[in-house]
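Heads up, one of the protein chains got dropped from this complex, but the rest are sitting where they should.
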Amino acid sequence: MKIPIEFVVNGEPQALFVKPNHTLLDVLRDDLGLLGAKKGCGEGKCGTCTVIMDGKPVNSCLILAPRADGSDIITVEGLADGEPHPMQKAFVEQGAVQCGFCTPGMIMTACALLDEKSDPSEEEIRLALSGNLCRCTGYAKIVEAVQVCAQRIQQDKGA
Amino acid sequence: MRIKPFEYHAASDLREAVQMLSEEGADARALAGGTDLVLAMKHKAVLPKKVVSLHRITEMAAINTEGDEIKIGALATHSELAAHLELQKVVPILCQAVSLIGSWQIRNSATIGGNLAHASPAADSAAPLLALDATLVTTSPSGDENIPLASFFSGPGATILHPGQIIKEIIILRPQGRSSGRYLKLMRKRAVDLSQAGVAFQAELDPAGEKLAKVAIGLGGMAPTPIRAPEAEGMLEGLSCAEALKKIPSVARAVVAATSPIDDIRASAAYRKLVAEAFFKQAAQEVLTSLTAG
Partner (left out) sequence: MPKIQIVGRSYPQIDGMEKATGRTRFASDIKLAGMLHARVLRSPYPHARILNIDTSRAKALPGVKAVVTYADTPGIKFGPRSDDWTIFADDKVRFCGDEVAAVAAVDEDTAEEALELIRVEYEELPFVESPLEALKPGAPLVHEDHPGNVAAEFKVEAGDVDRALANSHVVCEESFYTNQTYQAYLEPMGAVADVDLAGRITLYAGNQIPSMIRVPYAKALGLTLDQVRVVLPDYGGGFGAKMETNTHLVAMLLAQKTGRPVRHFNTRHDDFIAGNPRVPMYIDIKLGADKEGVITGKEVKVIGDAGARIVYSQIIVATACYRVDSLYRFKNVRAKGITAYTNTVPTSCFRGFGNTQATFVLESAMDILAHKLGMDPAEMRVKNSIGPDSVSVHGWKINSCGLKECVEEATKMSGWAEKKAKKRPLKGIGLSCCNHVSGNRAFAREFDGGAGIVRIGRDGRISVYHGESDMGQGQKTVYAQIAAETLGVPLDWVSVMQVDTDISPWGFGSFATRGTLMGGNGVLAASKDAFIKLAQVAADMMESNVDDVVCEGGRFYVKGSPDKSLDFKEVALNATDSNHGSPVMGTGFYDPPTVLPDPKTKQGNISPAYPFGCQIAEVEVDPTTGKVTVTNFVAAHDVGRAINPMALEGQIQGGVAQGLGWTLMENMVTNKGKVANANFLDYLIPTALDMPPVEPKLIEPYEPNGPYGAKGIGEPAINPTMSAITNAIYDATGVRITELPVSPEKLLAEMEKLKGSHEG
């Protein structure tokens, strides 16, 4: 009853047999040992399971495992390129990380936002992140971190 | 919260998909974006023996705005619709409404066909599509069938689709005259909430640009299914915008008269009516003013 899927996770091709009744989140966490994406609710309401699928942030807890066949997935583990991603640095430096449970999902959404729009307004940042709940920070420092990261990326491009 | 085992198949074309679905009958489910179906399966509200994924049928995600018939593939995601430049020009009310569905993550997966097939009385895509007189092209092993959206919903979570029949695309006629539309949604938070009341107001001027050739009011969360308010619409059709603006308060009462909302933990019926009335006034004011300014 398991069925084969092939997909790319964090740049690495993967060929797996998955149970159709499992989700992409189950596959990432249990089959691939990528524990960065979290299960905060399992109902697509908290955003802790957010990964980038074919360039777009999605709730991996609502994607059936076989649907990942042929897709390109990036998880929080795939962001760092030798050294941490600028978004990861900005989150840490700005104090946007408290308990950290929302952080991987939050960072994935934030990165996807900057991929789509390099200089989002504060309102656009807040709107984009509204599917990622955080109960610790009140979001202020998270929004600041995204702004700081956007500025740095812009500056690096300019330089 | 675990999903019960089922048989999965990714259909490679539409014919195969409906064939499989009709063979299994009520035990099979078509999978589009999955944001409603997978959740329902987790809650064991739906226990399909077979799930037929449509995602390989890429032509079902196409959006074609070239002719007089705007064709939206059932698998177009809310994100794709919201960001579609031509749709933003021609039917901004639809883009605006679907941009308010769920979170960004949800909008990236969830599809317009899925939103309609799920048949939530509060579905955000339904009220504006009703107001746009949308027609659904459905397909089944016995062929295609066009169903006006207005006769598609049969109750909360229920449609007239039979097993083996799925939505293929949604057709909207390109407005002929100058048109404008507005969707207002009552939420308990500023984002990511189900609609407690959704009001869509769409108006179109005659070719001379003088009178309202067409007025459409779509309502979500205000009755067992998304509905239109034909009597209220009739009160405005044929009027000039200036005349129509004056009639807004009485039309608003007619809008409310068309509704039969429920009391639940999200909102009371009385509050839904109160807000729907106010939202109608606001939407109509904005739309008619913009058409006047034109």
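We call the chains A and B, going by the order they appear; numbering starts again at 1 in every chain.
The working rule: a contact is a pair of C-beta atoms (placed from the backbone, for glycine too) under 8 Å apart; a residue touches a chain by one contact, two chains touch by 3 or more.
Everything quoted here is computed from the prediction, not taken from an experiment.
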Original post:
In the complete assembly, which of B:C95, B:I171, B:L186 or B:M222 touches the absent chain?
Top reply: B:L186
Subject >> Options B:C95, B:V275 or B:L288, residue touching the unrepresented chain >> reply: B:V275
Original post:
When the complex is taken as a whole, what residues of chain B touch the one chain not shown?
Top reply: 1-2, 4-5, 186, 188-194, 265-268, 270-271, 274-275, 278-279, 282
Subject >> Touch residues of chain A, complete complex, unshown partner >> reply: 21, 34-43, 45-46, 48, 75-77, 79-80, 84, 88-89, 91-93, 95, 97-104, 107, 123, 125-127, 129-143
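Operating definition for what follows: only the chains that are shown with their structure count from here on.
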Original post:
Any idea how many Å lie between the Cα centroids of chain A and chain B?
Top reply: 29
**OP:** Show which residues of chain A lie in contact with chain B when the two form their complex.
**Re:** 1, 3, 19-23, 42-45, 47, 50, 53, 56-59, 62-64, 66-67, 69, 109, 127-128, 130-132
**OP:** Mind listing the chain B positions that touch chain A in their complex?
**Re:** 1-8, 10, 31, 34-35, 38-39, 41-42, 51, 53, 55, 79, 102-106, 108-109, 190-192
